[in-house]
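Just one protein chain is left out here, and the rest sit where they should.
Going by the order they are written in, the chains are A, B and C; count residues from 1 in each one.
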Amino acid sequence: MKKILNDPNAAASELVDGLVDYYNGSVEKVGPGAIALTDIVENKVALLVGGGTGHEPIYHGLIGPGMADGAACGDIFAAPPPNIILDATRAVNKGNGVLFLYGNYAGDVMNFKIAAQIAAAEGIKVETVLIWDDVASAPPSAKEDRRGIAGLIPIVKLAGAAADKAQSLEELVELVTLARDNTRSVGVALSPGSIPATGKPTFELDEDSIGIGMGIHGEQGVGIEKMMSADDLAEKLLNLILADDLPLESGDDVLVLINSLGSTTMMECLIVLKKVKELLVAKGINIYDVMLGPLVTCQEMAGLSISLTKVDDTLKPLWDAPCSSLGYTKL
Amino acid sequence: MKKILNDPNAAASELVDGLVDYYNGSVEKVGPGAIALTDIVENKVALLVGGGTGHEPIYHGLIGPGMADGAACGDIFAAPPPNIILDATRAVNKGNGVLFLYGNYAGDVMNFKIAAQIAAAEGIKVETVLIWDDVASAPPSAKEDRRGIAGLIPIVKLAGAAADKAQSLEELVELVTLARDNTRSVGVALSPGSIPATGKPTFELDEDSIGIGMGIHGEQGVGIEKMMSADDLAEKLLNLILADDLPLESGDDVLVLINSLGSTTMMECLIVLKKVKELLVAKGINIYDVMLGPLVTCQEMAGLSISLTKVDDTLKPLWDAPCSSLGYTKL
Amino acid sequence: MSKETLSPNEVKEMLIAISDKIIESEELLSEADRRLGDGDHGLGMKRGFTAAKTQLETLEPTTVGQVFSTTGITLMSTMGGASGAVMGILYQNGGTALGDADSLDAAGLSTFMTAALEGVTNLGGAKPGDKTMVDALAGAQEAAAASVGLSLPEAMKAVSDGATAGMEATIAMIATMGRAKTLGEKSIGHPDPGAVSISIMFQVATAYVG
Partner (left out) sequence: MSKETLSPNEVKEMLIAISDKIIESEELLSEADRRLGDGDHGLGMKRGFTAAKTQLETLEPTTVGQVFSTTGITLMSTMGGASGAVMGILYQNGGTALGDADSLDAAGLSTFMTAALEGVTNLGGAKPGDKTMVDALAGAQEAAAASVGLSLPEAMKAVSDGATAGMEATIAMIATMGRAKTLGEKSIGHPDPGAVSISIMFQVATAYVG
C-alpha cells in the first residue's frame, strides 16, 4: 500500500508539526504532542480534547474560536501519554479549570486519569466528560462501556460554544453532559485502513461483507452482513439509533452527521443523507443542521457512520454560535 | 470494489438531491441538475460554477454567502449539458449578468459555450473565466491548453468575494481573471478511483509507481516515477510550480492548498504541508493562509496536489472576507 | 431489401437501430475511453441514446430533418461531457440543414454531413488530425460529397467506409484536443473513442439502407 510518508515511525510527530503549520499562527505547540490556541482569554473555562492521531481532522483539528482551546495528541491510534496531556492542560488553563473531553477508550481513560491526578496536585481544576455515542458497542444500560465515534464532532462544537459562555467548570460539565447524552451514532465498515508504521490493514473483511457497528480503529462490529444498497444500509443504521434509549419524536429537532471513515466518498455520504432525511421527515423529525464528510477517520478506511444529536432550547443557541477550526467551521 | 450506492446509473441525480438536503434550506433545485441559492439579492453580479459530479465537494458544494450563487451539475465525471447550465443561469441572474467559472475541459467548454449563446439570445449577459491551473498539462506558453484542478478552490473563494463587491460583470471578470492568473497547481496520483456505473478503476498504475501531473479524472500524468518519500515528493511538486511563469519572490504572500484526491489521508497532506512550508520559508515566501483536505476529489483516488495562489493588495481583502459553503467556510 | 430513399419513418427506424447498437456497445466505448480519457464515453452515449430512442419511439415525423434534430436535441440535453455537445450539434445541425425535405437520398446525406461537420468544427475547434471524432466525421463528409450521384446504399457504404478509415487513422495520431491531449505520445496506438462511435453509427446505417 503506497502512502505519502517519510519515516513511518515519525508520522505522528510530523503530522502534528504540519497541523500547526495548517493553523498558520492561531495555534502553537506547547510540548511534543501538545497544542493550544495562542490567545485564550484570561479566566476562560478551558476545553481540552485529545486522543490518538491518525483520525484527522479529529481531535487536534478542532481547535479554534468557539471550539476547543487545545489538544493532546498521541501516536497513531494511541492515546496520548499523561505528560502530553499535562503540557496541554497547563497551557489552556486560565485559572478557571479545564474540561477534558475525549472518547471512551481504555487507553485514553487511563492516561487522562493519571494526568488529571497530577494536574489536581498542581492546583488545576479538572473535570472529565467521556464521549460514548456508539450504540453498537454496548446496550443502553451500560453506557460507560460504549466507545466514542463520530458523535464527538457535534459534541465538541457544542462544548466549544458552551465553554465560551460558561461561568464555571461545573456549568460547562453540565452543558457538555447534556450534549453528550443527546448524541447517538452507529457506523459501518466496508474495508480497512492501514497502520502507517506496519503498512498492515487494520482488519479483514470479505469483498462482499460489511461490518455493522465496526469501530473507528477497525475494532470488529456487532455484526457482519452482506453488502446492501445505500437505502437499505441507511435505514438499518438509522433504526439502530432510533431503537436506542434517546426518545426522538415528531416535532423534535436533530443535528445529522454522515461521517466518512476516510475513503468513502462524499457522493456515497450524500446518497445516504438523502435516505436518512426521507426517513426522518416521515417521522416528523426536523433536521436542524447537517454535517457531512470525512471528519472522524481511520486512515483510508471505507465506511461511514450516522450520528444524531437531539437539540433542545439549551443546545440550539450553542449550535448556532459561529466557530472556526480546521475540521469544522460555521459562519 | 464495494460502494454505498443504490442504482449506480442514478448516482449523480441522487447525490444532487442529497446535496440539497445537506444545504438544508439555503440552496434549492431549479432544474434536474441545477441548484441555486434561495436568496440572491437583486442586481447582484452572479457567479455560476459547474462541472461533472463525482468530484465532491466541488463544484456544487461551493455555493453560499461569499461563494458561488449556483451550480450546474453533470453526470459522474461528465460536463453538464447546456439545458442544466441554462436552468442555473436563469435562476442566478438578477439583472446584472452571470459569470461562468469552471475548469478548462473540452466537454465543459463546449456545453457552457452553447448555454452562453442561448442565454445571450435570452438577453442574459454572460462572461466566462476558465480555470487552467495545472502546470503539468501544458507549457506556460499554452495556458489555454491547461486543465483546471484543485486551484479552483481558492479561485472560487476569491471569485465569491469579488462577486459580492463587483459593480459590474466586467469588474468581476477582471478580479477573477487576476485570481486565476495568480494560481498554479500540480498533482500526483498514487492509485485510481473508480467509475460508479462500471466499478472500473479510472486508470492503472504499478504498486510502486506514481504519476506526476496526473489529472483529477485519472488522465495520465506527465511522468510516471517510482514512489518516493513525502519530503522528496513535496519538493518535486513545489519545484514544478516555482519553475512556472508566475514570479514568486522573497516577501511575496501565497495561499497554499494541499488537496487530497480522495483516499489520501489528512495525515499525509499535513506531512507534505510541513515540507512545503519549510521550502517556502527558506525562500522568504510568506504563507498567507492554508487550505488542506479532500476538496477536489476523484472518488477514492489516492494522491494529492499542491496549489499556490499569489495574493496581492487586491486579492488579500477578497480572501479575508468571510464565506460559507459545504466545501469551504471561513469565519 | 435496399432503399433508394428513406422516408421520415424509415430515418426514425434507422436511428432506433443506431441507438440499440450504441447502447449495446457501452463497454467497448468506455474501454476505448479508459485508454485515452476518463473511461465514460460509453456511459454518456448509452445515456443519450437510451433517451433518444424513447423520444423517437413516440415521434410521428413529417420531415427527415425533424428526426435528426429531435435526436440531436435529446443527446445534447441528456449526455453532457464532450461527446454530448458534439453529438448534439452533429445531429441538430445536420437535421436543420435538411430543411423540410420529406425524404433522404445521397444528396441529402451529403448536405447532412457537411452541416454536421461544420457545426462540430465551429463548436469545438478540432481539425482533422487532432485525434477526435472530427477525423471520422471528416472522412464521412468527404465520402458523402463524392457520392452525391450514387444510390443511397452505395453512398451510405462509401460514407461508412470514410468514417471507419477516419477512425482508424486516429490510431496513429497524437491527441491535441480533449482529455487525451495531456497524454502526448502515449496517446498513439489507440483509436479515439468518439471516432469509434461515429464509425459504428454509419455501419448500422449502411446495414439499414443496404
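What we mean here is this: a contact is a pair of C-beta atoms (placed from the backbone, for glycine too) under 8 Å apart; a residue touches a chain by one contact, two chains touch by 3 or more.
All figures in this text were calculated on a predicted structure; none of them were measured in a lab.
*Asks:* Please identify which of the visible chains the hidden chain touches across the whole complex.
*Replies:* Those shown chains that the absent chain touches are A.
*Asks:* Which of these, A:Leu19, A:Ala34, A:Ala79 or A:Val311, touches the one chain of the complex that we don't see?
*Replies:* Final answer for the missing-chain contact: A:Ala79.
*Asks:* Per the definition of touch given earlier, which of A:Asn6, A:Ser137 or A:Thr309 contacts the omitted chain?
*Replies:* Missing-chain contact among the listed residues: A:Ser137.
*Asks:* Specify the residue from the set A:Ala106, A:Ala121 or A:Ala282 that touches the hidden chain.
*Replies:* Here the residue in touch with the unshown chain is A:Ala106.
*Asks:* Considering the whole complex rather than only what is displayed, give the residues of chain A touching the chain that is not shown.
*Replies:* For chain A, the residues touching the absent chain are 9, 52, 74-84, 105-107, 109-111, 113-114, 136-138, 145, 147, 195, 197-198, 200, 202-203, 213, 215, 217-222.
We take it that only the chains that are shown with their structure count from here on.
*Asks:* State which chains count as neighbours of chain A and simultaneously of chain B.
*Replies:* none
*Asks:* In terms of CA centres, which chain lies closest to the overall middle?
*Replies:* B
*Asks:* Quick one: report the Å distance separating chain A from chain B, using the average Cα coordinate of each chain.
*Replies:* Chain A and chain B have C-alpha centres separated by 28 Å.
*Asks:* Could you tell me the distance, in whole angstrom, between the mean C-alpha positions of chain B and chain C?
*Replies:* For chain B versus chain C, the centre distance works out to 32 Å.
*Asks:* Of all residues in chain B, which are in touch with two or more distinct other chains?
*Replies:* 76
*Asks:* Which residues belonging to chain C are in contact with no fewer than two other chains?
*Replies:* In chain C, no residue touches two or more other chains.
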